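Encoded as structure tokens, here's the structure I'll be asking about.
Every protein chain except one is present and positioned as in the full complex.
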Amino acid sequence: MIDVLYFAWVRERIGLPREQVQTQATTVAGLVDELRTREERYALAFSDLSSLRVAVDQELTDFDAPLAGAREVAFFPPMTGG
Amino acid sequence: MIDVLYFAWVRERIGLPREQVQTQATTVAGLVDELRTREERYALAFSDLSSLRVAVDQELTDFDAPLAGAREVAFFPPMTGG
Amino acid sequence: MRIVVQEQPFDLGAEVSAFAAGRHDLGAVVTFTGVVRDDPAKPLAQMMIEHYPGMTEKALEKIATEAQARWPLGDVLVIHRFGVLHPGEQIMMVATAARHRKDAFEAAEYLMDYLKSRAPFWKMEKGAAGEGWVAARSADEDALKRW
Partner (left out) sequence: MRIVVQEQPFDLGAEVSAFAAGRHDLGAVVTFTGVVRDDPAKPLAQMMIEHYPGMTEKALEKIATEAQARWPLGDVLVIHRFGVLHPGEQIMMVATAARHRKDAFEAAEYLMDYLKSRAPFWKMEKGAAGEGWVAARSADEDALKRW
């Protein structure tokens, strides 16, 4: 089980800020593929990966990143701080 | 008659902060030549023009600048503000 | 180094005074302050800043640590707010102190460039015309290529 977190419009599209997910995926991209098949709102949120960023265990990474040992994966749009 | 002002170590070498000078010089360089002939302390202060800066009527300029109409000429080392 | 992520306003004047005080070996202090901007053509009622608690602090510390590794800095301060803000309010600030001004300026610009695109904050604007998430500017991503 890993915690999956959503922020900003990803959170709005999926409709919740975090959930626990049972996954067989070995990479972030694999997890995304699993989520996409769940429901339309997931497919919509993950329709364009180039507009998304991902963090594994609170470190920014990319969609090829392995999930081995990961406790927390977060999906969000490009940051707009400052 | 023009006011001639000295700042920082130029003031210290010449021994006064300002004086009125009667001059026939038409350029700053001409004024410097006249001052140099006055006394040793002037010759010393003006011995290396590359280490000096000049302002005519409170505008930074160079030693070729004309003196026509000038009321105030100031000599000083490179600035070190900030 | 001091990293602060908080909802409440901060006192810019007090922060700058405290940051600059007491260190006699540092000749140059640079600050950047980000303010909620209001466009008269598209009036803003409020800005809501979402963040990723836990990751935010880590990301800011990583950016500040990298700045300290690249420039000889005496001190670094980063403060960033989240929650609801209104036009004219201060969103965030960074401060850098160094012996020479070039280092303090460059480090502050570096902090801002990375904070913009690598710290997990997202801005939503609410106004008369509705609400919407602020889009990342490609100029902000491009700014990172400088370093």
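So that you can tell them apart, the chains are marked A, B and C in the order they are listed, and the count of residues begins at 1 in each.
Note that in this section a residue touches a chain if its C-beta (ideal position, glycine included) is under 8 Å from a C-beta of that chain, and two chains touch if they have at least 3 such contacts.
Keep in mind the model is a prediction, meaning the values are calculated, not measured.
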Left-out chain, listing which of the shown chains it touches: B, C
Residue among C:3, C:112 or C:136 touching the omitted chain: C:112
Sites on chain B contacted by the missing partner chain, in the whole complex: 5, 7-9, 11, 55, 58-60, 74, 76-82
Chain C, residues in touch with the chain not shown (by the definition above): 11-17, 20-40, 87-88, 90, 99, 101-102, 104-105, 108-109, 112, 143
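Here is the rule we use: only the chains that are shown with their structure count from here on.
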Cα-centroid distance, chain A relative to chain C, in whole angstrom: 26
Junction residues of chain A, two or more chains touched: none
Contacts with two or more other chains, residues of chain C listed in rising order: none
